[in-house]
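All protein chains but one are shown in place.
When the chains are written out, they are named A, B, C, D and E in that same order, and each has its own residue count from 1.
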Amino acid sequence: MSDKLAEFTAFRQRMNERILAEDNQVVRRFFALDTQTYKAGALDVKTKEMLGLVASMVLRCDDCISYHVAQCKEAGVQRDEFFEVFSVGLVVGGSIVIPHLRRAVDLLDQLESGVDGTDATACADHA
Amino acid sequence: MSDKLAEFTAFRQRMNERILAEDNQVVRRFFALDTQTYKAGALDVKTKEMLGLVASMVLRCDDCISYHVAQCKEAGVQRDEFFEVFSVGLVVGGSIVIPHLRRAVDLLDQLESGVDGTDATACADHA
Amino acid sequence: MSDKLAEFTAFRQRMNERILAEDNQVVRRFFALDTQTYKAGALDVKTKEMLGLVASMVLRCDDCISYHVAQCKEAGVQRDEFFEVFSVGLVVGGSIVIPHLRRAVDLLDQLESGVDGTDATACADHA
Amino acid sequence: MSDKLAEFTAFRQRMNERILAEDNQVVRRFFALDTQTYKAGALDVKTKEMLGLVASMVLRCDDCISYHVAQCKEAGVQRDEFFEVFSVGLVVGGSIVIPHLRRAVDLLDQLESGVDGTDATACADHA
Amino acid sequence: MSDKLAEFTAFRQRMNERILAEDNQVVRRFFALDTQTYKAGALDVKTKEMLGLVASMVLRCDDCISYHVAQCKEAGVQRDEFFEVFSVGLVVGGSIVIPHLRRAVDLLDQLESGVDGTDATACADHA
Partner (left out) sequence: MSDKLAEFTAFRQRMNERILAEDNQVVRRFFALDTQTYKAGALDVKTKEMLGLVASMVLRCDDCISYHVAQCKEAGVQRDEFFEVFSVGLVVGGSIVIPHLRRAVDLLDQLESGVDGTDATACADHA
């Protein structure tokens, strides 16, 4: 895992702990609900993570895209499938999505080259 | 098919013809690309249509949601699967998505009650 | 309450019932969380409803704006206060907010002229 | 001018009057600034109106699009130029823009067929 | 004040000066209007700054969030009140807001721990 990715992951984990330590039930329940959303149900985890990825792309949130790219990788999404998710995001969301697509592909390249599964999971603690 | 839905479908078809009759290659190619995006590839049509639906939900476009709800129905998405797509859209996009969710469920109810497959297709000429 | 407003309110109530009748825990919990969000806490209901209103304005959702205008009215927000909330929404969100501002002021005018409190509440079952 | 367009124009004018009659200096100044923005300067009115149109398209606001289509028409934008503005809006903003494009072309068709210049102006009192 | 925050503040101040030095009346008036928006009126500064904060959250602009967090701190918003503003932003805007929430809480932590009031103000020259 690159230094930048490791730093980002550590920040995410530290801040999630800060947020969940706060005595605000709405915020805490929202975080719990967010986790519950991607559990297997009528749709499997792989499909749900792809849904989360395309939603993050058209809303153009790099952190969320990174999270779901890593989760999709864990769930078995293949490179050609990734690019089909990207193509939907690109066509629905327009060229404004392109800079985020570049960063998503960069992360995917990193995850595919010598990064083992454990690292991908570490990256993916939370959106 | 309700009068409102029929009127909307007719408008959509008429305007698509007007737009594609125009001598603007970028616009025409975009429409062709939009159609190509949802063809079966590494991912099947059903998955791609669910991706289009959740992207439309978080971007909060009623016409696009209606189109993809009808396409998803055609592609075999079941009611509980629809609601899982909706749940991802709702959690990612927030309560601002709720009014669109209501209209999506209303359309789904209409498509499920006595509307045959042909009508669903008629509704779904284009996003 | 005008016919249009009554029709809208009835639709909202009917669809909320349809949605909550569905066996999808994430969606149901989201609706419950949405309600909980605006309960009095460290901030009072009036402040929270104004927060909900300005958030709805900059995200440009008419149904959400209508809901929070009615809730704000119930919570005692005065006309000059409404316009200060509107001014924040307008300056943060830009001229693209103006069409929604027009419809918000139209609803506020209706609520202020001869519409009793019960109607305002009826309008405001849910965002 | 069609009944729907006339109704919309009347609503817009009535609400603008209501809003500007309010004693809120920020809102009033914003409206004045909005008008000033499209006056000829280093760029001419035609260019500025096309900028307003494409910005309204990618932000997907039908009322704003209608206003700027009418203003562009007044400023001499030709049909092929309109479609090039539309093409930029479509490619930058994605397929989510398509429903708004349909309504924009519908309005353009109305303005071009037997609607004289006065009507186009009447339609265009304000975004 | 951390090095990163100091660098950001310096950049903001330098660019505001560059922008306001330009002979463009619309831009300058917009900046003046932006400042005027948050002055005490029917609503007090604290309430207006919380409105600005929640609007910035749902529109997901880190710089604007940072500015309003600092302004809210100055205006006396307490930590539990901050989290209720955050909860509205989170529920209205969805999980896509979470990365911005993390950075907002990080800044709040910094402002609360050993950063005196002067620094908070320095951070907050302008959105």
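Keep this in mind: contacts are C-beta pairs under 8 Å (C-beta built on N, C-alpha and C of every residue); 3 or more make two chains touch, one makes a residue touch a chain.
The shown structure was predicted, so the numbers you read here are calculated from the model rather than taken from an experiment.
*Asks:* Could you tell me which of the visible chains the hidden chain touches?
*Replies:* Per the contact definition above, the missing chain touches A, B, C, D, E.
*Asks:* Looking beyond the chains shown, say which of D:Ile19, D:Leu33 or D:Ala70 touches the absent one.
*Replies:* Looking across D:Ile19, D:Leu33 or D:Ala70, the contact with the absent chain belongs to D:Leu33.
*Asks:* One chain is left out of this view; which of D:Glu22, D:Asp62, D:Glu84 or D:Asp109 touches it in the full complex?
*Replies:* Of the listed residues, the one touching the omitted chain is D:Glu84.
*Asks:* Taking the entire complex into account, which one of E:Thr9, E:Ser56, E:Gln71 or E:Gln110 touches the absent chain?
*Replies:* Looking across E:Thr9, E:Ser56, E:Gln71 or E:Gln110, the contact with the absent chain belongs to E:Ser56.
*Asks:* Identify the residues of chain C touching the omitted chain, counting contacts across the whole complex.
*Replies:* Missing-chain contacts on chain C: residues 58, 90-97.
*Asks:* Please output the residues of chain B touching the missing chain, sorted low to high.
*Replies:* 25-26, 29-30, 33, 36-37
*Asks:* Considering the whole complex, not just the chains shown, which residues of chain E touch the missing one?
*Replies:* Chain E touches the chain not shown through residues 11-12, 15-16, 18-19, 22-24, 26-27, 30-31, 34, 55-56, 59, 61-64, 126-127.
Basically, only the chains that are shown with their structure count from here on.
*Asks:* Could you tell me which chains are in contact with chain D and with chain E alike?
*Replies:* Touching chain D and chain E alike, sorted by label: A, B, C.
*Asks:* For the pairs B-D and A-D, output the one whose chains share more C-beta pairs in contact.
*Replies:* The greater number of contacts lies at B-D.
*Asks:* Using the average of all C-alpha atoms in each chain as its centre, how far is it in Å between chain A and chain B?
*Replies:* 25
*Asks:* Report, in whole Å, the distance between the mean C-alpha point of chain A and the mean C-alpha point of chain E.
*Replies:* Averaging C-alpha atoms per chain gives centres 27 Å apart.
*Asks:* Find every residue in chain D that makes contact with two or more other chains and list them.
*Replies:* As it turns out, chain D has residues touching two or more other chains at 26, 30, 90-91, 95-96.
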